[in-house]
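Here's the structure we're looking at; comments come further down.
The other protein chains are all here in position, but one chain of the complex has been omitted.
Should a chain be cited, it is by its letter among A, B and C, assigned in written order, with residues numbered from 1 in that chain.
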C-alpha cells in the first residue's frame, strides 16, 4: 500500500500515519520527493484492506499494490483449474457448449430440446426452474417441478444439467437435481448466497454482474472458494453500457484478462450478451476465437411462443449450423469441441 | 404496443401477426405508411408483456406504449404516498434525515452516535448489522447482536432505526428489531427477497441498483407493492459510470423523474453516492434543493478507525454544520426539517 | 511515479528500470516488500508522462502520484479565478444566469427572447450561430448572419453574448461578435481548436465531453491555459450513462470536485443535462445549491416550433419563475444573483 501525502501535510500528520501503520504490524518506508512525500507500507497489505487511511489528516490518496483476491489468482495457483462434471472436464482442451431454453416450460419441451442439442453436439443442458424476472407479472419459473423435468431430460439424454439458484433456501433442492448450479448476474453480489454455495462442493457457474468490474467478479468467486468450494466457472454475459442496439455489451476482452488474473475457467453467454438471436453466431465464433473455455447458448423449439427471452433463442436448425461453425474455430485455436 | 413491420414483410407475415394478436384477445389496427406498415395492438397491453413478437417473421421492432409498472405509478395513485414510522410521516412536507454509522461496531459507538445525531436534528438512526461487503475478508457485520445494539440505541434516544436485510431467512429477525428495513443496491433485483418483504407490512427503503434504470427500479418497487406492502421508500445512491473521481455518480435528476412517474417518496444517500466525506455537504444541499423527501448520511465518531466505509462518514461536528445548512435549503423549497 | 514489479521480475529487470529512470534524470528509490518490489521515481514526474514504462520487462503496473494538469490546478493557484466579461465578474460571489435559445433562428426571435430574459434577471445571452447537429439533414445554424443578430440583441439589451465555435477557421468571426466563446461537448478534445482559442484572450466556456472524466476535462482546459489564455469557464452538461429517462445524466458532484482540484469557475447547463424542460427547475436549484458559479438555461418563446432542442427549452414565463426560485437558493448558499 502506498500512501501519498498532501503537499501541506505536517510532520505530525506523518508521525501519526507511521504510528498507525506500526500499530498494525507494518513498517513505514518514507520517501520525500520534490512535490510529495509518500509512505510505503511494508508487510502484509491484506491487513490494510478496509482500513480507512484516506481519512487521516494529511493523506491525499492511498494506492493499493496487490490485488484483493488470492485463492482465485494465478499467483496462488498457476495451472488452470479443471472441473469435473459427470465425466466432463470443464476448463480442459475441450470447449464445452451448454444449450437449452431460458426456462423449463413443461416436460415435453425440455426433453425435445435436450435431444436436439445433444444430437447437435452440446454437452450440457441448460434450463431455468427459478427465474429472476424484472416484472412481478412475468412467468417466474416452475420451481421444483421444473427441476424434475430437467432430471427427466438428463435421464433420457445422459447430459448433465445446469440451472439457476436465486435463494439460499433452494440450494438443497437445486443441488439434488442439478450438476452445475448457476448464480445469475443479478445475484453476483448476493454474498449470502455465495457463501452458502461455497459450503457445498457443487460446480458453480458465476455470471458477471451487469455492472461488475472484473476485479469485483473475481472477488465474488473468492467468496465461494474461500468457503472451500473450488469448482467455480466464470461466465461473461455482457455488461451494461449506453449502447441500445444490443441488450448488453458483450465484453470479450474479459476472457484474456481473466485468463491472466485467474486459474478459473471462463465461459461466454452470447444470448444474454446481445439479446438477439441473429447476432449469436458471430459472437459465439468470436468468444471461442478469444479463448473461451465454453459457451452457453439459448435454444428453443418455438422461440416465438417462449415464456422467457424468446428473442434471443436459436431454433434447433440454426443451432446445428452454429455447432458446425464453431467446431472449425475451436480447431484453429488449438481446442477440441 | 406498436409492431413495425420490415419493408419486405409479406401479406402472410401480416396475417399471422394479426391472428396472433387476436388469439390473445387484442384487436389489430393496421396502418400502411409510405415506408412501413405498422400494427397497433388495441386492448390490454399487459397481455403482450413477455410475448416475443420480435421473433415473428416480418417484424422489425416492437414499441411499447405503456409503462410496465402499475401500482407504484402516478396514474394509478396521483397523491403522494406518506409512510408512517414510529409517529414520523415519511413523504410529507417534512424532510427527514437518517444518520448513523455504516455498520454497528459495538454498543457504545452506536449509542454515542445515536445521541449525537439526534441532538443535531436527525429523526431516524441507521446502522448495518448484516453488511454486504465486496471482499469475504472484510468485516461482515455483527448480525443479530448488532440488531440488539440498535434497539438499545432506540430505547435511549427514541429514534426509530433502519437496517439492511440481505437474506430472506433474516427477515423475521430484522423486522423484530427495525422500524424500516433496507434493501441494498446489490439486492435491488433479488426478487425473492423483494417478494418476502412484500408479504410483510414493514416500511422498506429500496435502494437503486448500481446500474439500474429508473424503470427497473420502479419495477422492483412493484414487486414489493404487488405482494400487498405499500410502504416503499425509494433511495437514490449513485449509479456506476466511467467517472472515477467519485465512488459513484449521484443521479439527482432521478428525484424529479421519480416524482413524475410514481407516488412513492424518494430519499438520497449522498455518502454512497460520492464516497468521500468532503463532498457530502454540497450534494446533500443539492438533493434537498432538487426535491428529495429525505437524505441518509453516514456519521461516525471515529471515521479513521471505522470498520466499514470510513472515508465517506462525517464526524459529528461536521454533521451538525450540515444540519444547519440543509435546514435553510429545506425552507427555500417549501419544506420543513 | 511508483513502479510495481511483477513477482517474478529478475535482478536484471530491476537494473534496467533503474538505469532508464536515471537516464531520464530521476532517482530510483527501491523498496522490497514481502510480495512485491516497488520503485519510487524521485524527481519531476512530468518527465515520465508518456514514457511507456509499462512495457519494460518485469513491470506489473505504473502508478502516477501527481495529477497531470498544472496551470489549472488549485496547487498552482489557490485563489479562485474571476473572469471579467463586459463589466461582469464570472466566478465571483454573484451567480450568473446565461439564457437564450439553442439556435438563433432569426433577428426578431433572438431580440424578443433577449429582452425577456434580461427582464427576468439573466445577465448573459446565449444563442447558437454554428450548430453541431447529429444529423446532416438538421438545421445547421445561420452562421455569420446569426452572429450579427446576436450583436443586435446585445446592442438593444446591453447583455454580453456567448456563442459556440466549431471550427478554427471561424474563430476570428466569432471573436469579433461574441463576448464569450463556447467550446461544445463534442469538441472538448478537438485539440487544435483548443490551442487556437488559447492563443486569443477571449473568455471561453469549455463544456465537458459526453464521456470525459473530470481529469480529461481539466486537461483540455490546460490546453487553452498553456497557450496563454487564462479565461476559461468550465461547464458541466451531463454525461452519457445507461439511463434513458433523461437525455444525459447531470453529474452535479463535478461541481465540488472541480472546486477542489481547480481555481476555474464552473457553470452547469441543466437543459442539455436532462433534455426535458419540466426537469430544469429542480436541477437548476440543485446546481446552485451544490455551489455552481452560474447556470446556462435554454429559453425559447415558441419551444414547439424551435428549430433545435425545443423539448428542453423553457418558455419565458417559466423562466421568470425559475429566476425567482434560484434567487432564494443563491442567498442560502451565500451567493448573490
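The definition used in the following text is that a residue touches a chain if its C-beta (ideal position, glycine included) is under 8 Å from a C-beta of that chain, and two chains touch if they have at least 3 such contacts.
No experiment lies behind these values; they were computed from the predicted model shown.
Trainee: Quick one: say which of C:116, C:149 or C:277 touches the chain that got left out.
Mentor: The one listed residue touching the chain not shown is C:277.
Trainee: Write down which of A:49, A:138, A:246 or A:302 is the residue touching the left-out chain.
Mentor: A:246
Trainee: Name every residue on subunit C in touch with the hidden partner chain.
Mentor: With respect to the unshown chain, the touching residues of subunit C are 46, 49-50, 52-56, 68, 132-140, 166-169, 186-187, 189-192, 195, 210-211, 216, 219, 222-223, 226-227, 240, 277, 303-311, 313.
Trainee: If the missing chain were put back, which residues of subunit A would it touch?
Mentor: Residues in contact with the chain left out: 211, 213-215, 239, 241-246, 249-257, 260, 273-274, 278-279, 282-283, 285-291, 328-329, 332-333.
Trainee: What residue numbers in subunit B mark contact with the hidden partner chain?
Mentor: Interface residues of subunit B facing the absent chain: 2, 4, 7, 29, 31, 33-36, 38, 40, 42-45, 63, 65-66, 75, 240-242, 244.
Just so we're on the same page, only the chains that are shown with their structure count from here on.
Trainee: By C-alpha centroid distance to the whole-protein centroid, which chain wins?
Mentor: Chain B is the most central one.
Trainee: Between subunit A and subunit C, what is the gap in Å from one C-alpha centre to the other?
Mentor: Taking the mean C-alpha position of each chain, the two centres sit 38 Å apart.
Trainee: Between subunit B and subunit C, tell me the centre distance in angstrom, where each centre is the average of that chain's C-alpha atoms.
Mentor: That gives a centre separation of 31 Å.
Trainee: Report, in whole Å, the distance between the mean C-alpha point of subunit A and the mean C-alpha point of subunit B.
Mentor: That pair's centroid distance is 26 Å.
Trainee: Where in subunit A do residues touch at least two different other chains?
Mentor: Residue numbers touching two or more other chains: 240.
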